[in-house]
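The complex appears here without one of its protein chains, the remainder shown in place.
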Amino acid sequence: MTAATSTTPATGAVRIRAAFDAARAAKRTALVPYVVAGRPGIDACVDLVEQLVAAGADVIELGVPFSDPLADGTVIRNATRRALDDGMTVAGVLDIVRAVRACDVEVPIILMGYVNPLLAYGLEAFCADAASAGVDGLIVPDAQQLVALRSAASANGLGITMLVTPLSSEARIRELATQSTGFLYAVATTGATGARTDVADATLDLLVRARAAAAGVPVAVGFGISTPEHVARLAPHADGVIVGSALVELVEQDAAAAIARVGELAAATRTA
Amino acid sequence: MTAATSTTPATGAVRIRAAFDAARAAKRTALVPYVVAGRPGIDACVDLVEQLVAAGADVIELGVPFSDPLADGTVIRNATRRALDDGMTVAGVLDIVRAVRACDVEVPIILMGYVNPLLAYGLEAFCADAASAGVDGLIVPDAQQLVALRSAASANGLGITMLVTPLSSEARIRELATQSTGFLYAVATTGATGARTDVADATLDLLVRARAAAAGVPVAVGFGISTPEHVARLAPHADGVIVGSALVELVEQDAAAAIARVGELAAATRTA
Amino acid sequence: MTRQAHAPAQPADALDGFRLDAHPMQEHFGPYGGSWIPEVLVPAATRIAHAWADARQDPDFLAEYAHLCRTFIGRPTPLQDAPRLTSHAGGARILLKREDLAHTGAHKINNAIGQALLAKRLGVTSVIAETGAGQHGVATATACALLGIECVVHMGSHDIERQHPNVVRMELLGATVHPVDEGTRTLTDAVSSAVRAWISDPEGTYYLIGSAVGMHPFPTMVRDLQCVIGHEARVQSLALVDQLPNAVVACVGGGSNSIGTFVPFVADEGVELHGAEAAGDGIDTPRHASSIAGGRDGVLHGAHTKLLQDDDGQVLPTHSISAGLDYPGVGPEHAQLAATGRATYHPVTDAQAMDALEVLCRTEGIIPAIESAHAIHLAVELASTRSSDEVVLVTVSGRGDKDLSSIIAWREGRLGDAR
Partner (left out) sequence: MTRQAHAPAQPADALDGFRLDAHPMQEHFGPYGGSWIPEVLVPAATRIAHAWADARQDPDFLAEYAHLCRTFIGRPTPLQDAPRLTSHAGGARILLKREDLAHTGAHKINNAIGQALLAKRLGVTSVIAETGAGQHGVATATACALLGIECVVHMGSHDIERQHPNVVRMELLGATVHPVDEGTRTLTDAVSSAVRAWISDPEGTYYLIGSAVGMHPFPTMVRDLQCVIGHEARVQSLALVDQLPNAVVACVGGGSNSIGTFVPFVADEGVELHGAEAAGDGIDTPRHASSIAGGRDGVLHGAHTKLLQDDDGQVLPTHSISAGLDYPGVGPEHAQLAATGRATYHPVTDAQAMDALEVLCRTEGIIPAIESAHAIHLAVELASTRSSDEVVLVTVSGRGDKDLSSIIAWREGRLGDAR
């Protein structure tokens, strides 16, 4: 059930799962770059995503800007604020996804955002429009308890990814893994998003626990991962690594450097 | 019992009473200029007093500087402050009196001051030293109730002058007149010292009441009197007029003008 | 002690009989409330919720809280007649509930002391708080000094400017003031910043929220602690005027003084409840902070509530001359009270509040906080339409000392000109 074996390309949760499976088959951890939708500009963002995929991204995580990104660090907050100042909206994010898909990008695209803009759009309408625009999955960190979101997502074939943290109990990890379709997100550290200088023991411990509890659901790790060394260190323990703030920071300075960095990170994804 | 009839010149209460009697005999109200002891300088003050007498002063009132002159207006407070800044003391005031007497000034000299410096000096010692320096009387507005001061004064032959105000009852005026030796001081207005522009009806009323109650003790009026017109207006109703702030203000600017002003005021003292 | 002949008929102590568990502990207030939080906060929020469920019915905890209320905060605060304000309004009799007399100058201390006691009970040695007007920051710094707990207060840099004396007070009390330089640099940004700091160490720190907002159990807990206002006011009103008030009024920022004032009267059907929201330049302008009058349902800082937001669900910048009301959301229990019609919420502009502030100064010798002045305006407006045998009770949530520079600037027209 991988994308390679189906005739019409798989979408949604299925496509996400397929991407992780393909990486695993290639003895790699899937590389999941995170970029803020609309940065460094609408067209530039479309180009950026296309080139990140060309540079080795297995999955793309697109941040949906929100005015009060509670769990995000300075880098992402600033990029978010600029995107909003430039007029980015939820509908605008879906336009970007459509444009990306029009460039024949086939990797899974996952939207990560806070719940309020989705509520304002309407959960049902949003999931339907997202799916038809080419979105495959959703991460909504402040709405893990929202059954209506899970229903709307699954009704439209969208994957839902829950987050677990070093503080989550075994039982809680199991519960959230069960609710996750596509993959489970292991938050590497407590604290907001933002690049860190090392990989904590707590992160490795979490990954061990999460993989054990996840019962086959792929586990991707994110928060604080910035260098190829981090990726190499984590690759054996995770089905995917998500690189957020470190990349967003590069994008804000020089998109070409970000693309180059993804190439370097991709080279570090071998798990064995 | 006037100064004119005794062989050694009378001093103290006697000399004060004599001066008022002499003015009355000459159909004049006695002119009592007030100057701050030590202004505009120690020697200059001695000269000033001498010249005020020459210009027509019947009695001299010398202010003893105090740091907190509760009942005085801005003009006298400022002059007082300057005198203190120049080192004026109670002993220094007595020195000035001695120097004035050495110039053969024979008019009564009355010290007006607040009680605290006198207490610090010692009431008995002060009255003795004052009398021997040539002082004739005392006005201590914040110690009208101080029996010890009255005793010490009378033991040294010094006159004591009490103040009455437009708010004083008949009985109170009588009481204070009885306690006054030399003359009774009628405060023309409520309010602190300071030149006023007119003579209030209340002042005339007070003078009528005070003279009736004073049973022969001369009544001098002060506070707010500045011009020859004031003096002329009050002369028929008072045994003396005291000119304070208006003169002090002139002294601070130009002592010669102050002397000239006393000449003008003296010319307005005719009572009939 | 025997009561003295001429003492007015007041209860022995209006705080008597107060209970922290008088009202149900709720995660949801109808469609509002909840725990819209990142997973990392779930264990801490859950632990706090359990601890509060336990503490609120523990007689020893209540005794310690009530003891500090009496001896440290100065409770009960008086309920006073306001005869000159009443004649100014020319209608119903106005009573003032004097939270301005509470230690540190506002009702915020009722909550800060209670939560600091809870933090201590949880064994936490470090507290994080946000502040807008600075009152909650000062209250928290105070509670932490009293109990020997470390304290970091997040405060928008705009608020740091307009509430400078409170910054100095926090520092004197040993707290660290953490400036927040994002967004509108006001309360909402400070909340986000404080929550992020809490996320960094949810086990080692306690997030001491300053209003009845945020994720469960904060709206309930803050309400429980602030209900001391309404409990006392109810007892005092019965003693002072032999009846319940016809209307109860309070200002609504996050909504803590108002929820604490309202809830003990909710079961009294005849008592109207009125909230004064900050209307800034007016709710028909973009410069206001009236979440109920001008907002729509949404999620902010962990709660589903009324929220000032644009069509795309982005939280709107707010404006109020009062830093303490300058917040785009409101406590979820208010959203429910508004939805059910049990309470009514009224926008009050900057200018109306500042006029009311001067009126209270001149008629009753009380300089209220600008926040509280919003409630005074509303109380006067309501009273003026009622008959003289009706009673309007208004909570003066705090004193205006912290606002002197804003008041001066307003009078000099600077705030007006900056529009």
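Note that the chains are named A, B and C in the order they appear, and that numbering of residues resets to 1 at the start of each chain.
The definition used in the following text is that contacts are C-beta pairs under 8 Å (C-beta built on N, C-alpha and C of every residue); 3 or more make two chains touch, one makes a residue touch a chain.
The shown structure was predicted, so the numbers you read here are calculated from the model rather than taken from an experiment.
The chain we do not see here touches B, C in the full complex.
Touch with the chain that is not drawn comes from one residue among C:R84, C:H178 or C:R287, which is C:R84.
Note on the undisplayed chain: of the listed residues C:A141, C:V213, C:L307 or C:A338, the one touching it is C:A141. Touch with the hidden chain on the side of chain C covers residues 1-8, 10-18, 59-60, 62-63, 66-67, 70-72, 74, 77-81, 84, 98, 100-101, 103, 105, 141-146, 148, 165, 168-169, 172-174, 235, 357-358, 361-367, 400-401, 404, 407-408.
For chain B, the residues touching the chain absent from view are 66-71, 73, 77, 81, 84, 89-91, 114-121, 141-145, 162-165, 167-169, 172, 176, 187, 190-192.
We adopt the following convention: only the chains that are shown with their structure count from here on.
Interchain contacts give a graph that is no line, ring or star and is not complete, per the touch definition above. Ranked by separation of Cα centres from chain C, the top chain is B. Distance between chain centres (mean CA atoms), chain A to chain B: 99 Å.
If you average the Cα atoms of chain A and of chain C, the two centres end up 39 Å apart. Centre to centre, using the average C-alpha position, chain B and chain C are separated by 67 Å.
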